[in-house]
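Here's the structure, in structure tokens; my notes come after.
Right, chain A next:
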Amino acid sequence: MSHAKPIATLRSATGIPTGRLAIWWVLASEVVIFGGLIGSYLLHRLGHPEWADAAAVTNTTIGAINTFVLLTSSFTAVLAHQAAEKGDGKTAAKYLLFTIGGALTFVCIKSYEWWSEISHGYTIASHTFWSFYYTMAGLHALHVIAGAIIMGVVALDAYRGRELHRVELIGIYWHFVDVVWIFLFPLLYIAK
Partner candidate 1 sequence: MIERYLVQASTFAGSIDGIIMLVFILVGFWLLVAEGVFFWLIWRFRARPGEKSQYLTGKEKHVKRWITIPHALVLVCDLFIIVGSIRVWYNVKQQLPEADSTVRIIGQQWAWTFQHPGPDNELDTPDDIFTVNDLHVEVDKTYHFRLESRDVLHSFSVPVFRLKQDAVPGRAITGWFQPNRVGEHDIQCAEICGIGHGVMAARIHIQDANQHAEWIAENSTSAAQ
Partner candidate 2 sequence: MADTAVAIDHESHADAHHGPTGILKYVWSTDHKIIAMQYLFTGMFMAVIGGFMAYVFRMQLAFPGISVPGYGQVSPGEYNSLITNHGSIMIFWVAMPVLIAAFGNFLIPLMIGADDMVFPRINRLSYQIFLLSALILLASLFVAGGGFGGAWTSYPPLSAVGEYNQTNIGATMWLIAVALEFVAFLLGGINFIVTLMNSRAPGMKAYDIPLTAWMIVLASVLFMLSVGPLIAGAAMLLFDQTLGTGFFDPARGGDPILWQHLFWFFGHPEVYVVLLPAIGFTIDITSTFARKKVFGYKIMLYTAVATAVLSFFVWAHHQFVAGIDPRMANVFTITTLLISVPVGELLFVMIATLYGGAIRLAVPMLWALSFIAEFLIGGVTGIFLGASGADIYFHDTYFVLAHFHYTFFPIAIIGTFAAFTYWFPKMFGKMLDERLGKIHFWGTIIPFNFIFIPLFMLGGIGQHRRIYNFEHFPELAEPWMYNLRAIATISLVIMLLFQLVFFLNVIKSWIGGEKAGNNPWKANTLEWSTVSPPPHGNWAPADLPKVYRGPYEYGHPDREEDYWPQNEPD
């Protein structure tokens, strides 16, 4: 059972690269997962206007900073893709590292934010608004962390000039993670 790539991977009956097809299907299933969670939250929120009291406590400034961090990291992911297109693995790896840095910054800021909220008594079980808050943002954060880890592997390969097509793929995933946050930010921080 050698790990040589199957001939099957070299074919492209649709004309679209196999990896890109795969990542779009992954995103399709992720959309339905987050859609289910966000949809459930929306239904609850619309049915419980009094939740606004709980929602008032979220820190819009921190949320906005994190939004900026993620958007910037998406920008560096685009730069990484551009470099990869030109075959410049080392530059691509550099920009991917910036993106990972953005991810870590996001997670650090969120950790501080959550630690602050928890120590004020706003735990996951304190109120159903907070249950949704931590579950949605938590699921999102898990995707950020997982994405950063995979991105690290891709960056390592890219630095060595290998598998450069994966830079685009992890970039597409990263934009999705960004888009989910673009939905969460107004729902959790702005709609008060």
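Here is how the candidates were picked: all candidates are chains of the complex that A comes from, given by their letters.
Here is the rule we use: a residue touches a chain if its C-beta (ideal position, glycine included) is under 8 Å from a C-beta of that chain, and two chains touch if they have at least 3 such contacts; residues count from 1.
All values reported here derive from a predicted model rather than from experimental measurement.
S.K.: Please find, within this complex, the candidate from 1 or 2 that touches chain A.
M.R.: Of the listed options 1 or 2, chain A touches just 2.
S.K.: If we count contacts the way the header does, which residues on chain A are in touch with candidate 2 in the complex?
M.R.: Contacts found on chain A: 1-4, 6-9, 11-14, 16, 18, 21-22, 25-26, 28-37, 39-40, 43-44, 48, 51, 124-125, 127-128, 131-132, 135, 139.
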